[in-house]
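What follows is a short report on a single structure.
One protein chain omitted, others in place.
So that you can tell them apart, the chains are marked A and B in the order they are listed, and the count of residues begins at 1 in each.
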Amino acid sequence: MSTVATINKASPLDALQRWLPKLVLAPSMLIVLVGFYGYILWTFVLSFTNSSFMPSYKWVGLAQYARLMENDRWWVASKNLLLFGGMFIAISLVIGVLLAILLDQRIRREGFIRTIYLYPMALSMIVTGTAWKWLLNPGLGLDKMLRDWGWEGFRLDWLVDPDRVVYCLVIAAVWQASGFVMALFLAGLRGVDQSIIRAAQVDGASLPSIYLRIVLPSLRPVFFSALMILAHIAIKSFDLVAAMTAGGPGYASDLPAMFMYSFTFSRGQMGMGSASAILMLGAILSILVPYLYSELRNKRHD
Amino acid sequence: MNAINRLAAVISLASLLPLSAVAAANGMVEVTHWWTSGGEAAAVKTLKEQVEKDGFTWKDNAVAGGGGAAAMTVLKSRAVAGNPPGAAQIKGPDIQEWGALGLLTELDDVSRANNWDALLPKKVAQIMQYDGHYVAVPVNIHRVNWLWINPQVFDKAGAKVPTTLDELFAAADKLKAAGFIPLAHGGQPWQDSTVFEDLVLSILGPQGYHKAFVELDEDTLTGAQMVKVFETLKRLGTYMDPNRAGRDWNIAAAEVINGKAGMQIMGDWAKSEWTAAGKVAGKDYQCVAFPGTQGSFAYNIDSLAMFKLKNENDIKAQNDLAKVALEPRFQTVFNQNKGSLPVRQDMDMSQFDACTQKSAVDFKEAEKGDGLQPSMAHNMATSLAVQGAIFDVVTNFFNDPKADPATAVKQLNSAIKSAK
Partner (left out) sequence: MTRSLAPRSLSFSRLAIYSTLILACALYLIPLIVMLLTSFKSPEDIRTGNLLSWPEVITGIGWIKAWDTVGGYFWNSVKITVPAVVISTLLGALNGYVLSMWRFRGSQLFFGLLLFGCFLPFQTVLLPASFTLGKLGLASTTSGLVLVHIVYGLAFTTLFFRNYYCSVPEALVRAARLDGAGFFTIFGRILLPMSVPIIMVCLIWQFTQIWNDFLFGVVFASGDAQPITVALNNLVNTSTGVKEYNVDMAAAMIAGLPTLLVYVLAGKYFLRGLTAGAVKG
């Protein structure tokens, strides 16, 4: 719906006024078209070439995709992303919502506690990864500390266990992002109309059920924002993996972003790296587009 | 596209002040490398000082991480941007790849004036040349197939210095029984593959090694001996610390130095750790060829490749760097710090310790026959793609307790085929 059209009067100045919004948006549009979609297109083209060490434009059709499908490491990385992304987003949401609700109960020193929950978000993934790598290091970190303190049978070796190393990534990532989710939901909770809740309380509903049935459903936009930001972090977790496990042990904690980076840049298989990037984008697209579509369509300007 | 570029330039101009950096008046050479730590950094500093003394500017572009992976990313994006540095740490077959792109400059004047052909071993010279011209300058020769031993620990456990694989396992059993970690090791792909490569050299011999990693011969890669390599690798793993995943090699070296572990399988750069701890070669620690690889020399050569530049003065600085890198002074300091062999053949070896002297003798010996082989784990033998494929299979096998050697051999072969 063009809001401009409803009030247009014909004069040169108005014509300028009419074009001004588009003009203001133009640089950003150019940036988005070139910097986002132009580059994606370039990657898309490369994924059909035999580019190895540097980009080349010899067409090989779907060969790179076929090689990717045969690559065991790619499948490990993809499964890891599902596992890591799913667990990270779910746990961060649960912890964030829970802490926000608890903090909303007239807590003394709320500001102080809030800051403590929020500060990990300020650190770079490299710092987080370095710190947690050390904390979870068997024989050095928490593992050793708890045994020193007398818990003889304690063993925390997830970081070196190929089957569990992904959980270490989840722990570190949740530690970093859950406080931020808390802040988002706390802000949302402060905006909820208290009279509705009081009315429900008068009707005899219990507090948990009020939150579950009335408050949380009204925070749908907050879920949307939180999901956006968490998904964004999950995809950018490249830094975290690089600093914490470098994909190891073996390639048990590899992620698609890591795979793409190492094949494109350090291994000289640019075509295959591009193919993996395109598949990654495709996966994101297939989840995101229906969601964005429904969000944008339902949202009315109030 | 051009219009868009110009428009984008205007936009960026509007918001940002300076454009590209102005070239230094007296010639500047920018060096991209990943020699960032301890002895390496000190060694690079001597190179920098020498270049500056000759009146040129040195722009340092150190990028640590991932054994040069981060530096490679930087280099590729700089090359794509049409703005490569003057010199970059590039080695082995990669030199040919960069040369094929037409990005490297020919160092004919410097190499002729300083008689590189006579100074350098023939095999090394070949690696540094593209299309018959020198395009890179070597700085050292590392030997990869070493075994580092703490003799005090060996005495306490009653173990004997091993010369064969059987003796290696015998010594490891003794160390284990005495409560030591027999083999210190860091669980990173390149370290796993270093051990794997040593085993191939030991079990298949230098000719077999060449067939497997240089010729990528299918029969060799899938043969019974390769299965044995994987079996032995698995057995070696049981003598290593189970908490090794992700550990840096120098942390593992420290375990041997501190007497917690008995041995470490590692290239000669491990020596810099012993030197830093104030230990003396031959007395406080012993270096022996990896059991079964006596007479062989798996080499890993660091070199600086030179990119084509436009500015006359910068080219002068670049040539100066190429000249200085091979001068005895730098070769001595750099290699004493790195633990490697000087690449010049006319050096006075008395300034080096027992391990390096032994390495020099072994190099000459190996050069005569088939013993001199490029290291696969250090990107001297294959393309990066093939090396990566081997790394994946080896490191996955080594970290999976349920992995089967016969299957691993098949995976190795198919992975290499797909990467070729």
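Criterion: a contact is a pair of C-beta atoms (placed from the backbone, for glycine too) under 8 Å apart; a residue touches a chain by one contact, two chains touch by 3 or more.
Because the structure is predicted, anything quoted here is derived from the model rather than measured.
Taking the full assembly into account, the omitted chain touches A, B.
Considering A:A77, A:I210 or A:A252, the position touching the chain not shown turns out to be A:I210 (whole complex).
In the complete complex, the residue from B:V80, B:A113 or B:V280 that touches the missing chain is B:V80.
The missing chain, though absent from the display, is touched by one residue of A:A15, A:L62, A:L82 or A:I126; that residue is A:I126. Only one of A:P162, A:G188, A:G250 or A:G268 touches the absent chain when the whole complex is considered: A:G188. Screening A:A77, A:L135 or A:L216 against the full complex identifies A:L135 as the residue touching the chain left out. Contact residues of subunit B toward the unshown chain are 5, 8-9, 12, 15-21, 30, 32, 34, 36-40, 59-67, 70, 73-74, 76-78, 80-83, 85, 248-251, 254, 269, 272-273, 276-277.
Contact between subunit A and the absent chain runs through residues 1-4, 7, 17, 20-22, 24-25, 27-29, 31-32, 34-40, 42-43, 55, 99, 102-107, 110-111, 113-128, 130-132, 134-135, 141-142, 144-145, 148, 175, 179, 183-184, 186-188, 190-191, 194, 197, 201, 207, 210, 220-222, 224-225, 228, 231-232, 235-236, 238-239, 243, 256-257, 260-261, 264-265, 274, 277, 280-281, 284-285, 288, 292-293, 295-296, 299, 301-302.
Operating definition for what follows: only the chains that are shown with their structure count from here on.
Distance between subunit A and subunit B, defined via averaged C-alpha coordinates, is recorded as 37 Å. Note for the complex: subunit A touches subunit B at residues 27, 30, 34, 52-55, 67, 70-73, 133, 137-139, 157, 159-160, 162, 165, 242, 245-246, 248-252, 261-263, 265-269. Within the complex formed with subunit A, the subunit B residues making contact are 4, 7-8, 11, 65-66, 68-69, 72-73, 76, 79-80, 97, 101, 187-189, 242-246, 383-385, 387-388, 392, 395-400, 411, 414, 418-419.
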